[in-house]
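Heads up, one of the protein chains got dropped from this complex, but the rest are sitting where they should.
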Amino acid sequence: MKKLLILSIISILFLSSFAGCSKSSSSTNGKDVVELKFFHRWPNQPKKQYFEKAVKEFEKAHPNIKIKTEAVLNDSYKEKIRVVLGSSTPPDVFFSWSGEFAYNFARQGQSLDLTNYVNEDKAWSDQIIASQFNAFTLDSKIYGIPWSTDGKAFFYNKKIFKDLNLEVPTTWSQLIDVSKKIKAAGLTPITFGSKAPWTISHYIGTLNQLMVPQDVLDKDYDPKNPEGDFSHPGYVKALEKFMELKPYFNKGVNSVDHEYSRELFNSGKAAIGFFQLAEIGLIEPSLKENLGVFNVPGVEGGKGNPNSITAAPEGIMISSKTKHPKEAMEFVKFLTSKEKGIEQLKEVSEYSAVKGTTTEANASKLQQDAINLILNAEQTYLWFDTAVDIKIVDAYLNGTQLMLDGKKSPEEVMKDVRAAAKEVKASANK
Amino acid sequence: MDYQHSIPISSKFKKQKNVVKGLPIFTILIVYFVVIAYPLFWMVINSFKSTPEIFSSSWALPKEWLFSNYTEAWNTGISGYFVNSLIVTATTCFITVLISALGAYSLSRFEFKGKNILLVFCMGGMMLSPQVSLVPLYKLIQLLGIHDTYFAMIFPYVAYRIPITILLIRAAFLEVPKELEESAFLDGCNTWTIFTKIFVPLNKPILLTAVVLTAYYTWNEFMFALIFVDSDALKTIPAGLMQFRDALQTNWGVLMAGLMISALPIILLFMFMQKYFIRGLSSGSVKG
Partner (left out) sequence: MQNTNKWLPYLYIAPCLVFLALFVYYPIVENFFYSFYDFSAFSVEKTFVGFENFLNLFKDEVFYIALKNNLWYAVISIVFQVFGGLILAAILEDKLVRLVSGLFRTVFFLPVVISMTVIALLFTFVYNPDIGILNGLLNMLGLENLTRSWLGESETAIFAVIAVSQWQSIGYIMMLFIVAIQNIPQELYEAADIDGASKIRKFFAITVPQVKEMFFVTTLITLTGAFTVFNEPYILTGGGPGNSSEVLGTLLYHSAFGKDQMGYASAVATVILLITLIVSLVQLKVFKTGKDV
């Protein structure tokens, strides 16, 4: 018995000995030092280093502020940000995707209303592309500051197009035509991977924009508007247009992910792909001058706006529980300044949401064209999976996967979507 | 199987028969060996490739052996986290196996009220999905003041490993002949000395198995590690390796090299433990 006691005492001592050294507190130096917790989603290089550097620069300019950075990646970020925001010690400044992801935090009162800060300092906020604020605006209040922006367009392999004597398609039927010819030449016309179904949502969002009038979309996408019931025939047509591409996708799209599909394009086995503009930085090194970009071709008879693009920012939010909103805002302004925006593209290949940051000095010709696609579009749309309630997204994505698998028709998918929309809107108006 | 009806006729045929008998067994083993080993081989060779090459020619040998994947994985993902993983894993194993062995001893060799209820109680941890316990555990860990320390990982790990460990050890303890215990009692041993002098030494294989299983779980776990710990200085290897997995861009070659390196200590631990399995062809028992 004694031995047991001794053993347990020893083990407790052993344990507590290194509990002591793991708690290194650093808050005691200086008197009025404000410590901010900053939580972002890039523990990987080069962004990790970029933020470390930015934090150091900021601390140097603001000796009274100390910033404690933490970063975890993607899925883990989605888990952890939810858990910590619900706790009593949330980070003061944190990253957020746009649309519903951010709105959810705002609805629960977890993120600070930044409208006044944006209006107060026009010299800073006017530099940011105005449309990009939409993605963080809920009930005319701004809850997040756009940090980066990105859009979606078709990428194509110029060499394949030249070899096969093909023109860049400007209408949907031309796209189908071109695909037919590429397929006849023994190549994969369009590369696609829908294992992670967010790739589907990008097609659907874009096609909805082309097929359904703006006012209908607004009504249907609004989670509170009970009139928006997704009954416009354009929705079914949009899915049918999407299915027209199926014969030209690579085999078994449901079993491959986006990365695999990009590698097919990278290696020249596929001629066209639907990618994010930020991916130019990942493809240009292998395809070089053979990489071309074109906006989604308009669909004949579509009721939507052909001069539109899916383009949305990622941004920074501030916790409503922060004790130092001013200092936190100071840091956010620093990260979204023009100066930082220019560095950002060069160092971490993210387009800044600040105007005039993508120039010859820091970007390739193609990257400048890409950002112009966003700037010149009459209308920008959020990523579909963040534009509508997650339940509607789910119905869409699951349905489309089954449609690709030959298990569902476009009408059947829309039936599920309508049912989901009804549920969402009923519970929002309870 | 056809050798079911064979009856030993004479020792003269025995050797021949052994070879024939062994044939189906060895065929099964070799087929299964290929099924397991070939993919493992794939992992090793692909850890020397660049990401585009993994995708474009995944079943071929690397055109160029990128040993740099290993140095990169070591330098950015592992070296700094190695000590953390070691501390967390060693402590978790030590606590888990120690207290589970004690618990198993109690559940297997004593008769007392509520024993069966306690056995069911101990199985509880196997039934709870860790994903759903994140929120309550986070609150608890903050309440205990161990958030962002090694204990934020160690304590939940221990708790989640106790059920399996206690069941394993209990299963082995139950097989220890009662007579051994009774004679030790007559020799003046008490329950504690019976535990340390008889049960622990007799059951080294299972205790070491428990160590290996706890170690591999702890070594690979990253959900708790990422959520309950904030500081980079405390992160473990899998949490560190996650930085190679981005949504749009994963450096698979380096990630795989990193995972190879990180699997190595557990493989070595297993091989070391194997020593306790091996028994000679003629020797009767490993016990003692």
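Here the chain labels run A and B in written order, and each chain numbers its own residues starting at 1.
One rule holds for everything that comes next: a contact is a pair of C-beta atoms (placed from the backbone, for glycine too) under 8 Å apart; a residue touches a chain by one contact, two chains touch by 3 or more.
In this text, all values refer to a predicted model and were calculated from it rather than measured experimentally.
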Out of A:Asn250, A:Gln276 or A:Asn295, which is the one that touches the chain we can't see?
-> A:Asn250
Touching the absent chain when the full complex is considered, from A:Pro146, A:Gly341 or A:Gly399 | A:Gly399
With the missing chain put back, which residues of chain B would touch it? List them for me.
-> 1, 3-8, 18, 21-22, 25-26, 28-29, 32-33, 35-37, 39-40, 42-43, 58-59, 99-100, 102-103, 105-112, 115-116, 118-129, 131-137, 140, 155-156, 158-160, 162-164, 166-168, 170-172, 174-175, 181, 185, 190-191, 205-206, 209, 213, 216, 219-220, 238, 245, 252, 255-256, 259, 262-263, 266-267, 270-271, 274, 277-279, 281, 284-287
Chain A residues that touch the omitted chain in the full complex | 8, 78-79, 82-83, 85-86, 104-105, 108-110, 194-197, 250-257, 260, 390-391, 394, 398-399, 401-402, 404-405, 407-408
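The criterion applied here is as follows: only the chains that are shown with their structure count from here on.
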With chain centres defined as C-alpha means, what is the inter-centre distance between chain A and chain B in Å?
-> 38
Can you name the residues of chain B that touch chain A in the complex?
-> 51-52, 55-56, 76, 87, 91, 94-95, 98, 134-135, 138-139, 142, 146, 148-151, 190, 192, 196, 222-223, 226-227, 230-234, 239, 242-250
Complex contact set, residues of chain A against chain B = 1, 3-4, 7, 11, 15, 18-19, 22-24, 43-45, 48, 70, 72-74, 76, 79-80, 83-84, 86-89, 258-260, 263-264, 266-267, 269, 276, 278-279, 282, 286
